[in-house]
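Shown below is the structure under consideration.
Missing here: one protein chain of the complex. Every other protein chain is in place.
And now, chain A:
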């Protein structure tokens, strides 16, 4: 349980930070694909008798490189990219099913891979999570500002000699690593609970980057800790609780914002003015 809290804390910080950029960049579909890809990665690794954590990293980062390498010429870039990404996702998911079928008597493990588990997290797993998270966050600390610039204003950024294409590749790799980490707590299917929901919630609360980024991390930490604690005293998977708490927070914030916008006629509401 101590290791579960350690792992959860590391994962929450990393997933919320990288998810914050993902939500701004409108790359949630790529994030979704990477998370689904974690499933064949982990089940394949289990089939080969190596650690599932390694399988997550290899497949998620590998798929990130494939998405980054997809051709993106012409005006239909976005839709073409989505179609190719979706194709990749379907194929790899099918591979995951095959691996599960090949590995007989695996049923309990599948549940953990899809919906998360906090049982049996070893010291060495925590160390791996920690090292990857530190490397990814350090990388993000270096590229953060130009990445934000390139996400919001790619043409002007390119004119200012910001390496827009390189940044997008680097970001996809970071996203792959973040997805692989989050999948080990919430399971492959519920990665969005930590990747999207805290970031989306924080951005709904405030439009100030300096406030919404730390806020996203705080929300992710709270829902992860609460999720782990509740799952410890109940028979249901931890991914369910983390997702439910994150979703509940998001709904409350959206509802509160609607109320604020109704009472205060200016679009944007009160909170943006306070900065």
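The rule is simple: a residue touches a chain if its C-beta (ideal position, glycine included) is under 8 Å from a C-beta of that chain, and two chains touch if they have at least 3 such contacts; residues count from 1.
The definition used in the following text is that contacts and distances are computed from a predicted model.
The complex appears with one chain absent; UniProt names that chain "ATP-binding cassette domain-containing protein" among the candidates "ATP-binding cassette domain-containing protein", "Electron transfer flavoprotein subunit beta", "Plastocyanin" or "Carbon-monoxide dehydrogenase medium subunit". From the set A:149, A:225 or A:247, the residue in touch with the chain omitted from the display is A:149, counting the whole complex.
On the side of chain A, touch with the chain left out of the figure occurs at residues 24, 26, 75-79, 141-149, 152-153, 155-162, 203-204, 206-210, 212-213, 266-268, 272-273, 275.
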